[in-house]
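Here the complex is missing one protein chain, while the rest keep their positions.
The first chain written gets the first letter, and so on, giving A, B and C; residue counts start at 1 in each chain.
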Amino acid sequence: MEILIYGLINSVNLALIALGFALVYGISRLPNFAHGALYVVSGFITWTFLRRLELNYLLSIVLALVIVGIVGALIYRFVLIRVRGMAISEIIASYAIGLAILEGFRWCGFKGLTYTLPVFVPGSVLIFGIPVDYHRMLVVGIGAAIVAFLWFFTHYTRIGLALRGMAQDERAALMLGIDSDLMAVVAMAFGSALAGLAAVLLLPLGNIVVEAGYNILVLAISVCIVGGLGSWMGAVLAAFLIGFAQILTVVYLGAHYQMVVALLAIILTLIVRPSGLFGRQKELEERV
Amino acid sequence: MKTRGMAVAVFLLSAILCLLPGGKALAEKPIVIGCPLSTAFVYGWDAERGIRLAVEEINAKGGVNVGGVQRPFKIAVIDTRDLEPGVPVSEALLAVEKLILEKKADFIMGGPIRSEAGLAAMDLLSKYKKVSILTTGVLTPKYHARVAKAYDKYKYCFRITGEAKWMVGGEIIPCLLEIGKKYNLNRLFIMIQDVAHARAGGGIIAKVMKKKGWTVIGQPEIYPTGSTDFSMGLLKARREKAQIILIWMDMPETSILLKQWYDMKIPALPFGSIISAAEQPGFWKATKGKGEYCLANVVNAGNAPSNATPWTMKFVNAYKKRWKIEPEAYGSSTSYMAPYVLKDAIERAGSLDSDAVVAALEKTDMMGVYGRIRFDPKSHQVIPSLDPKEGAVGTIFQWQAGKRVVVFPKSIAVGEIKLPPWMK
Amino acid sequence: MSGTPILQVKEVTKAFGGIVALNRVSFEVNEGEIMGIIGPNGSGKTTLINCITGFIKMSSGKVLFKGRDISNKPAHKIADMGLTRTFQIMRPYYSLPAYKNLVIPLFSPRARRTGGWRGGGKLGDRDTVGIDILEEIGFERDSFVPYKMASSLPTGYLKRLELARCLALKPEIILCDEVFSGLSMSEIASMVPLIERLQMDGITLVMVEHRLRELFRVANRVMVMNFGEKLMEGTAEEVMTSEKVKEAYFGSEEVEEVMTYA
Partner (left out) sequence: MGTEQEQRRKERLDRGIKVRSDGLYALMSWRELSYLTVPRMVLIVGFLILPLIMPSMYWERVISIVCIYALLAISFDFMAHFLGLVSLGGAFFIGVGGYISAVLNHSLGLPPLVSIAVSTIVGALICTLVLLPCLPLRGVYFAIVTLMYPLFLARLIEALNILGGTDGIMGLDSFPGRWIEQYFMILMVLGFLFGMRRLVNTDLGLVLRAVKDNDQAVRASGMSITFYKAIAVFIASAMGCLGGACLVHIYMWAGISLFALDFSILPIAATVIGGSGTLVGPLLGCLILVPISELLRAFGTLRIVFYSLILVGFIVLRSEGLMVYGQRKYHQFERWVRV
């Protein structure tokens, strides 16, 4: 029974982490390797608002998300836009920016283990005899809400449809008068805000540490690859797949194989089906 | 025009040079101490503060008397980044070499912090014949075992901080037994990090406690570095009615573990043989009291306020005055003692020659911050004991109402071990 | 032209998801013969070539080359057996000069065995052999054309380069995918004698084409395809007069015109 509950929680966590990355790649074909950095940075920004300026918790969260969204947009607008199309430069540029932000924050004093965010609702409750704390349940609820909102947003709003158009085929979207660069900036801002949201939800469980950025990036990539680069719905489903796989390995195989599972998932998926489980079939396009 | 400019430059340069040796007070060439520390981490900057405090105190009292000449200490700290994931150990070793070759360090202190870097540095130190006193980080018994095995190769390596074997045998197990007797608990659950010293320590504790009649639940749960979810392990502990959870992890995610333990109200006492998150004074404020009742081991006395020796509280107060915070990690008191031990050894040896200092260090016998400091002549490991008058004393404290209360060993205990209310 | 069939295609079918691109197409090509394949756009001509040469996996059916079953074998193995093809969208190596483009096929195991187009068993220096082949298919030898970068060559020369790539392997059969398309009248005029000379050298040709006038002048037999199925097969005259072909091409005047002319 506990596998079910904590498997669900772990999967929602993975989905939240990977959603931002999947969205950005899905829409503008940009592997955003600064995802981990944006995640950690939003944690630190929220912390500064909360501790240094004593703003109320919700306000500091919203402000942090806005700032991270703007940072994401600026990164795209002034840096990544010039390297669009060259796969290697995109990866390196976004990774280097992420590195610069992370190490920059570490240099100006965000070191050590004393930076934490308070939990939304303290305390826990027993469900079928399994103690689950309120905060984690809240995270699952908010996660579900985000997925629903994203689905609604991409299906029924103008910007959402434009984003989906660009995801399908950038040139066709251009022909229909959708300004692909503007859309890419919106996508990047949205993706970074999602990374920030995931951070604000998950960081209160532990403390904000710069190293977390690297792990988060690896997890996000593993979920997006298994789900099929490009389809964020695929990423959500893959998050459940890997989430439960990790919990099962912890229970049956032994906790120390947990990280190995995520990495193995990436390598196997890429070899067997490069476009992932739900990604568009690119096989034909590559062959002839 | 060009040549004239050159002439002026040369004249100026020589003027500055001859002025330099004029100054009398700190005239003598300083003794350079190289400190390869990972300054972005609590173990790094804490050790640096300890060493800096000691050196400032020594220099204030006139420095070190080397064969009649008073010479001051001078610290050269380099960031080795060896605690950061994704950074090759060769980076740390390059830093050690930079200290030795470029900064002309006479002695190495603090040492690379991560165990694998510390072990790797041993070969380098023996190659350059530099005396090194390890004060933090490296706990693995392999370190002094290698010194004992190849004495003439590794004789330059000393370690002034406690090591895992004594910590387990001499402190953790007796403390567990004491808690067991006091509250008749005997069901132990072990959660360790996937690192060599944690695996070794966890394994030994499991074996010994089984012999002592305790029931150790299942195999030790091994968590890879960076895992962020411990729910399965804690639930297993709850289901199997574990009474004490032994935690051996020196990664930041331990705060996640403690918060989950508190939220789930797991009826078991968390006993941190190594639990990096819970060592710092800032831990209490960070977790809003969720770390209550957690026991943590800081390897040597002095890292938490206690009166092991008259010098302990003097050190704690001096540290608080200088750095505005209590000693944080388990490296601060040892790092503070190292310069003093070195000063004493140099003065006895009468010179900076490595072999002479090694011989002097082997005969060190000094009452320090955490008890009597003597080195085992064969393995250059500080001799530990439970009584401050006999040897280096460890410290296990418990978080009680926001304060770190030393509860073990009895000789320096300040308070009693308490159980969380939901365990009664 | 001996009558033995060199290439037999039996019941080849290919479906992409729901769409059936080829529906049980079968035909035979005899040695030394030129066979034309015509049909409106999207009738599966290129897919057929891709299936035969192993670039796409066939859903079902068999392909026999000189009696040996080569269905779904890897493309490079089929090419190594002498069954070469040109591409509808030309694929030269743009970053290399023209004569260096031929170094690659001459590097293949088949070229080393057979010594290349005129090598007769022993492969000389790849650059000179390359220039010889280029000269033979119409690159003026002493001009700087063979040394120009592939990216700066006009379409006519690129089409010839495709053919040269097949020749470098000393092929037994070449599947030409719209060799004439995109060429000016003068270029086509110079291409036709080249095709005839290849036939005299004993190479079998299967030509997928839209320009019927030139095809009918060289092709011994023609097959017509429509919506992935084989409509009919026969000599040029039979094809031109048959009603079915007219419907497929909805009575395009061109067929009329060719009738009067042939």
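In this text, a residue touches a chain if its C-beta (ideal position, glycine included) is under 8 Å from a C-beta of that chain, and two chains touch if they have at least 3 such contacts.
Note that the structure is predicted; figures quoted are calculated from it, not measured.
The chain that is not displayed touches the following shown chains in the complete assembly: A, B, C. Here one chain is not drawn; of B:32, B:87 or B:148, the residue touching it is B:87. Touch with the chain omitted from the figure is made, among C:45, C:85 or C:221, by C:85. Contact with the chain that does not appear here is found for just one residue of A:53, A:127 or A:267, A:267. Within the entire complex, the positions of subunit B that touch the omitted partner chain are 39-40, 78-79, 81, 86-91, 93-95, 97-98, 100-102, 115-116, 119-120, 122-124, 127, 140, 142, 146, 194-197, 199, 224-225.
Against the chain not displayed here, subunit A makes contact via residues 31, 78-79, 82-83, 87-89, 91-93, 95-97, 99-100, 103-104, 106-107, 214, 218, 221-222, 225, 229, 256-257, 259-260, 263-264, 266-267, 270-271, 274, 286-288. Mapped onto subunit C, the footprint of the missing chain covers residues 53, 55, 74-77, 79-80, 84-85, 87, 91-96, 100, 103-105, 107-111, 126, 165, 168-169.
Criterion: only the chains that are shown with their structure count from here on.
Distance from subunit A peaks, on a Cα-centroid basis, for C. Centre-to-centre separation between subunit A and subunit B, using Cα means, comes to 37 Å. Per-chain CA centroids place subunit B at a distance of 77 Å from subunit C.
Multi-chain contact residues of subunit C (touching two or more other chains): none found.
On subunit B, the positions that touch subunit A within their shared complex are 40-42, 45, 84-86, 194, 219, 221-224, 226-229, 231-233, 235, 238, 252-253, 255-256, 259-260, 263-266, 276-277, 280, 282-283, 285-288. Per the touch definition, subunit A reaches subunit B in the complex via residues 2-3, 6, 9-10, 13, 106, 111-116, 118-119, 122-124, 130-131, 133, 135, 202, 205-207, 209, 211-212, 214-215, 247, 250-251, 254-256, 258-260.
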